[in-house]
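Let me give you the structure first, and then I'll get to my questions.
All protein chains but one are shown in place.
So, chain A:
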Amino acid sequence: MAAGAATAAAKGNGGGGGRAGAGEAGGARKKKGPGPLATAYLVIYNVVMTAGWLVIAVGLVRAYLAKGSYHSLYYSIEKPLKFFQTGALLEIIHCAIGIVPSSVVLTSFQVMSRVFLIWAVTHSVKEVQSEDSVLLFVIAWTITEIIRYSFYTFSLLNHLPYLIKWARYTLFIVLYPMGVSGELLTIYAALPFVRQTGLYSISLPNKYNFSFDYYAFLILIMISYIPIFPQLYFHMIHQRRKVLSHTEEHKKFE
């Protein structure tokens, strides 16, 4: 869900690095676009993020070659992964101040779900860090984000190569289910350890008369993938048809 939500695209982002999920309308919008200062900042932001995820990609490849196996590669890219994925929180602010034409709510939801998986699951439950499912979503996210941030960079510079557009609207078909699987398997792997240690859980009695069962909460999160994943996935498929066929039409008239 976090993987796919981030790939969910808006129709060709002309002036901004916006993103959309199941809720965004494809209708006509007043194209104001960010000012020149904001555009410069966004270009820098997107370039830095592209570079960051490239660092993670390279880190994965190097670690794989050095170790000779694909197990436990998480440790070699743990720091840049945390840094750059957490950095994406800035995107919420971009929407809030209006330099990116996307919904604050939708963007928050997408970024928070990623940050949740990184910190509240993978970081917090050390035992899952050696699971292969972690590699599954890390790879999915890495490829997705490299394409997504370069897409935004080129869009802002009004020079979007068709290849990038194609990649963004096509690779999700495989990457999204891959990422979702990695995420769900990781949460599932964390469950027994959460149960054992009572991680992030409060039980009665206490003076605030409140209880929270993190184990049950994680299960609810897993269940929430069931309604959310198909919606986002089919929204992307729909967007793909619109965006890629529109480009075909354009090419015909040139």
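One rule holds in what follows: a residue touches a chain if its C-beta (ideal position, glycine included) is under 8 Å from a C-beta of that chain, and two chains touch if they have at least 3 such contacts; residues count from 1.
FYI, contacts and distances are computed from a predicted model.
> Report the protein name recorded by UniProt for the chain absent from the figure; options are "Annexin", "Actin-related protein 2/3 complex subunit", "Zinc ribbon domain containing 2" or "very-long-chain enoyl-CoA reductase".
Options "Annexin", "Actin-related protein 2/3 complex subunit", "Zinc ribbon domain containing 2" or "very-long-chain enoyl-CoA reductase" considered; the missing chain's recorded name is "very-long-chain enoyl-CoA reductase".
> For chain A, which residues lie in contact with the unshown chain of the complex?
Listed in rising order, the touching residues are 204-211.
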